[in-house]
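One chain of protein is taken out of this complex; the other chains stay put.
Now for chain A:
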Amino acid sequence: MESSILESIGVEIIGVMSPVSICMFLVVLLVYSLSSSSSPSSAVSDIRTAANLVYAENPSDTAAQKLEGALLNALVFVILIAIVTFLLLLLYYYNCTSFLKHYTRFSAFFVLGSMGGSIFLSLIQRFSIPVDSVTCFILLFNFTVVGVLSVFGTGIPIIVRQSYMVCLGISVAAWLTKLPEWTTWVLLVALAVYDLVAVLAPGGPLKMLVELASSRNEELPALIYEARPTTVARAGSRGGTSLGLLVTGVTAGEPSSAPSSSSSSAIELQAVSRDNKDRNVNDNLNENRDYGGNEYSVVAMGGFGGERSQGGRNDEEERSPLVGNGGGEGGIVDEERHEGNESRGGDVEIAERGIKLGLGDFVFYSVLVGRAAMYDLMTVYACYLAIISGLGCTLILLSVCRQALPALPISITLGVLFYFLTRLLMEPFIVGTATNLMMF
């Protein structure tokens, strides 16, 4: 029996969603297991970071005071982040790439060592694990060193790198969930807005960083989760482009098929594809003669506009086995195309090799869910669903726009919205009916 298309669609999306889900799940577990141990007041009070420089929230303050303080905190934090980003941009502009790499390594070391270490300590205390300090230190050190090596190391399996990225995300997120409540919410919203501006606005630091990196054909020296498919590279990239194609199929069908049936979308899709097949015969020939030609074909295709080039690329993917690209060669093609095409993402990007998601997005998603976990399980589920669907929307938009997109705004907006809706509207409803053993 032939494999149906159900298996090939959405591989990329799941490839990004599953680590995010794992990260959020572990943060929620951490928050649950740690917060139930200590008394609620002491857990919240004793951290002092850049996020609450100005104002330390006091439970006895009035709502207006809290809001004002939280706004100030968020403002200061966002300004700090913006300054740091501009600093990094400057450094990158003046080619201090190795400094940046070392700095990233150092920060990974620091995060894993201190924040991860403190999480280990509290876990050991919570579950009273009998371990002596020397063993613990050696274990921690090993863990940290492998983590640092895996950040930019070459010979390290991608799965190790991915899991360390998730670990980093968990450490920072678990740390940030200790922020006071109002500050957390305002901070999340502020960061979503900042992300939107920094990635999309002309002159936004992240946008400039991304463009700079793509003009130099380099990887950004930053902590980025790469959802490179761990099993078969080709299957994954097929999935991503197929998603893009699917989406453009839908949107292309949208204006015309609203009044009539959706069969017109199929026709349009067909038309596009035939058009592209004709074009791509040439491109493919070029490509197969020598790989130098590939760059040219990519540039030429770049001019077709988003959906066309996607369709075209998918055709190439389809055709390459027919015209005899071996597996290894196909890999090179992908590599080159990746560089030439480089819809580089500070936050998310779809490339031929996979989607990249900034680690900051992991962190702040998890912070939101962790903060929701301090209220109730119901809000956790609602926020999780909202964030994941926001991420899905972002990815779909990404496959339409094919430029770097901020991953925070949609998800955070939905997450915050669902949190408050759940907390204010749904909880009395659910508790009222469920405690009377009524369901529907």
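Throughout what follows, a contact is a pair of C-beta atoms (placed from the backbone, for glycine too) under 8 Å apart; a residue touches a chain by one contact, two chains touch by 3 or more; residues count from 1.
Following the convention adopted for this analysis, contacts and distances are computed from a predicted model.
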| item | value |
| --- | --- |
| Complex member absent from the view - protein name from UniProt, among "Synaptosomal-associated protein 47", "Gamma-secretase subunit APH1-like", "Coronatine-insensitive protein homolog 1a" or "Molybdopterin synthase catalytic subunit" | "Gamma-secretase subunit APH1-like" |
| Selected from A:Ile119, A:Ile156 or A:Leu421 as touching the chain missing from the view | A:Leu421 |
| Residue of A:Phe25, A:Phe143 or A:Tyr381 touching the missing chain in the full complex | A:Tyr381 |
| Absent chain, residues of chain A that touch it | 2-11, 13-14, 239, 242, 245-246, 249-250, 253, 262-263, 265-266, 269-270, 273, 314, 318, 376-378, 381-382, 385-386, 388-389, 392, 418, 421-422, 424-426, 428-440 |
